[in-house]
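A single structure is presented below for examination.
All protein chains of the complex are present and in place, except for one that has been dropped.
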Amino acid sequence: MTTAEATVGRVRAPHRRRGLSERQLAGAMLSPSLIVIAVVAAYPIGYAIWLSLNQYSVRVPGLSRWVGLDNYLDALKSSDFWNAFKTTFIFTGISVSLELVLGLGMALLMHESFKGRGILRATVLVPWAVLTVGTAIMWRSIFEPDLGFANQVLDALGLPGGHVVWLGQSGYALAVMIFADVWKTAPFMALLILAGLQVIPNDVYDAAKVDGATAWQRFTRITLPLLKPAILVALIFRTLDALRIFDLPFVLTKGANDTETLSLQAYQTLTQDRLVGQGSALAVLTFIIVMAVSLLYIRFVGGNIRTLSEDT
Amino acid sequence: MNSKLSSGLAIAFVAAVAAGCGGGGGGGGGTTPSNVGENAKTVTPGQAQNAKGNVNWCIGKDTTGAFSQVVKLHNQQNPNVKVKLTELPTAADEQRNQLIQRLRAKSPECDVLGMDVIWTGEFAGQNWLLNVTPAINARKNEFIPSTINTAKIGDKYWAVPFNTNAGFIYYDKSKVKTPPSTWQQTFSMAKSDGGFAFQGAQYEGLTVNFLEMLYAAGGTVLNSDGSKSTVDSPQAEQVLTQMQNNIKDGAAPKANLTYMEEESKRAWLTDKDVLLRNWPYVYAQAVAAKKNFGVTPLPKWQGGASASVIGGYNLGISAYSKNPGGALEFINFATAPAAQKKFFIKSSLPAVLTSVYTDPEVKKKVPFAAELLKGVQQGKARPVSPVYPQISEAIFKNVYSALQGTSPKSALQKMQSQINAALKTF
Partner (left out) sequence: MSTTVAQQRTWRARVGARARERAGPRPPRHRQWLLWLGVIATIAFCLFPFYWMINTSLKTGAELNTGKLFPNNPSLDNYSSIFSNSAFTKALRNSAIVAGTSTIIALTVGSFAAYALARLRFRAKFLILAVILSITTFPPIAIAAPVFKLWTDAGLFNTYIGLILPFLTFVLPLTIYILVSFFRDIPKDLEEAALVDGATHFQAFRKIVLPLAAPGFVTAGLLAFIFAWNEFLLSITLTSTPDRRPVSAAIAFFTGSSQFEVPLGTISAATVTITVPLIVLVIIFQKRIVAGLTAGAVKG
């Protein structure tokens, strides 16, 4: 009978013990992701920091020397760095605000029920799917001074600006860059906000209507507060993205006319000037700045992460 | 986007990291910045005479078939050295990318390197090239003098010129009856008759445009031993003030501030402007567009001389070549009159030998050969320096800011201090 007993015993044994313990399983399931992140994110950043603490000879192959924080001090002392800093933040501030306003409008529109709503929702996704480099090249041709479409239209309609050299003047160049960015990413913002709108149940509005709230009151007192989490997430995503902007200024102006952003400056120092130490310092500074901004948001993100990390 | 610039991205990383991380190699430890390639080996003409074996020639895509024809011809006439052609991509910066990748890996694959003239200083600085001074000295009289200067650092030559290039003034014959003989005249004509187009965007092309006038006015970028910048001079101020005024008074429309080669050519071809500064490639396109036009070498600066800035390609011998003698033998063949004539006619690559320009067949097939020779002869090299990219950046950024209204004097002061800083680069 021992065999039978053993069989029964095996069948009755608590099943969880057959597999790994919960912590072991967690470790096993997390480790592939953590390894990837360690190899291609943490190690390179560490390496970039190390590069930034040295100077590498441009003239003599293989020569380098330890300079500590000199590369950072040089950057912080240069007016070019602070100009790029200013440009990056002006670009981010204006384009993210415009995207928010436009995205909110588009989201409200997409939330309305009407025939053809599906078409509208699909259309809105087009800019997001188009290759950024391709669109940047196209914007450059549209904003060409003589034969560009923008100036032809402005001219034909008798509007001011028909003779502006868009990409050749400070201010205008940044405006084109912001416009191109808003076109590309406002839809993504709209989608995130639409997602937020959809979790607001209709009966909340019905209740408010019963209480006599006007449409505007319903928008400002119900929709906006309830949308706050969605809007915050959208703002965080977009802000962090805009702070790293590289491809638009790279294609449109190569940084001329006050459009040099932090990423572009780091790139040009690394590549055009081949100053590896200095360029790495600029790249690390860009990284620190983006991190700092994300820490400013940490109250909101933190709440989000905490919710996600709570045990259910 | 300009494909040249985008590929620059990739290359520059190659270069940047190559410069920064080659510590393990340790080959260049003894060189000092002022003595580029002090320990580099020299190839002598004698080595070429007894050469045999295989040689691999790495150069940009053979779009017209002239490269492979010359290789075939060589292999028939000099069977001791067997040359093979390895085609690199069409875009210049991509070619540079490919070459640097191989050189970083110390690959012996390419023996003969086809390099844009402005990479020569950098490649020599990295100890990637063999010293070819004796080979140049042996044939010095054949070359148009300006072309060999693009390969010269101090008193040493690091490559042999292969083809050359220079800027020209194109003018609309229906508006401009006689070509301008000075830059000042060019701009006053532009002001009264309808505009001058040049390359005024913030990039390498603007450096070239500025240097053409600076050299003509008698200004210089570096002192004779290349240790200090001399760019902040009365001549430079005169040139920069003129350039700034052109934009201000409309002789050169503001649109120029966004122009690279293509945009400026288009503005001129579509009659937005009557005068254009551009490279020889515009000639054939203007003929095809049935434009009534003339072309003239870059004019004199009033009170100065005339000058242009040399473009084109040089052939260098890789420091990792297993057959430097064979490489030199082929370079001599490819830069001899017969081959140069072939490249000139078949591929529109302007020859580096004076004699080729007076060849009757060349004169027939290249109608502006005489102007071209004059343009190249008055040409000067851009500063040949391992830190050329930084020098050029200091030039085009500050010229651009002057075009936008910064006072020329302060732009030049900044330019000079930035170039001096670049020269002190570790």
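Lettered A and B in written order, each chain numbered from 1.
The rule we apply is simple: a residue touches a chain if its C-beta (ideal position, glycine included) is under 8 Å from a C-beta of that chain, and two chains touch if they have at least 3 such contacts.
These numbers come from a predicted model, not from an experiment.
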Chain B residues touching the omitted chain (full complex): 1-4, 6-7, 9-10, 13-14, 16-17, 21, 89-92, 94, 97-98, 101, 104, 260-262, 265-266, 279, 281, 285, 289
Touch residues of chain A, complete complex, unshown partner: 15-16, 18-20, 22-23, 25-30, 32-34, 36-37, 39-41, 43-45, 47-48, 51, 105-106, 109, 111-114, 116, 118-135, 137-139, 141-142, 144, 147-153, 183, 187, 191-192, 194-205, 207-208, 211-213, 217, 221-222, 225-226, 228-230, 232-234, 237, 240, 243-244, 246-247, 262-263, 266-267, 270, 276, 279-280, 283-284, 286-287, 290-291, 294, 300-301, 303-309, 311-312
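FYI, only the chains that are shown with their structure count from here on.
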For chain A paired with chain B, centre-to-centre distance based on mean C-alpha positions, whole Å: 41
Contact set on chain B toward chain A in their complex: 1, 5, 8-9, 11-13, 15-29, 31-33, 36, 125-127, 201-203, 253-258, 263, 266-267, 270, 272, 386-387, 389-390, 393, 400, 404, 422, 425-426
Residues of chain A that touch chain B when the two form their complex: 51, 55-65, 133, 136-137, 140, 144-147, 165, 167-170, 250-251, 253-257, 267-268, 270-277, 279
